[in-house]
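Okay, structure first, notes after.
Entry: subunit A
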Amino acid sequence: MMPELGKYAAEVISAYAVSLGLLVGLVVLSLRRNARLRDALRQVEDRQRKTNG
Partner candidate 1 sequence: MIALLRRDLVLAVRAGGGFGLGLAFFLVLSVLVPFGVGPEADVLARIAPGILWIGALLSCLLSLDRIFALDFEDGSLDLLATAPVPLEGVSVVKALAHWLTTGLPLTLLAPGLGVLLNLPPAGFGWLVISLAVGTPALSLIGAFGAALTVGLKRGGLLLSLLVLPLYVPTLIFGAQVATQGAAGLDVGTPLVLLAGISAGTLALMPFAAAAALRINLR
Partner candidate 2 sequence: MSFWEFANPKRFMQLSSRLLPWVAGLSLACLVVGLIWGFFFTPEDYRQGSTVKIIYLHVPAALMAINAWLMMLVASLVWIIRRHHVSALAARAAAPVGLTFTVIALITGAIWGQPMWGTWWAWDPRLTSFLILALFYMGYIAMWEAVENGDTAADLTSVLCLVGSVFAILSRYAVLFWNQGLHQGASLSLDKEENVADVFYLPLLVCIAGFVLMFLALVLLRTRTEIRARRLKALLNRERMA
């Protein structure tokens, strides 16, 4: 399955690992913050709807 990377295997694989790691990290952080704020906003909106009748 793995292609023959020759003597530069370590460089190529580490480049891919670091880049994909950074991208996944950014996506996960963005999603988590989005979810947190979505929930917080929904909570406050519901609360205000109740008090406003």
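Operating definition for what follows: a residue touches a chain if its C-beta (ideal position, glycine included) is under 8 Å from a C-beta of that chain, and two chains touch if they have at least 3 such contacts; residues count from 1.
Candidates were picked such that all candidates are chains of the complex that A comes from, given by their letters.
It should be emphasised that the depicted structure is a prediction, and the values quoted were computed from it without experimental measurement.
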item	value
In-complex contact partner of subunit A, selected from candidates 1 or 2	2
Residue ranges of subunit A in contact with candidate 2 within the complex	3-9, 11-12, 14-16, 18-19, 22-23, 26-27, 30-31, 33-34, 37-38, 40-41, 44-45, 48
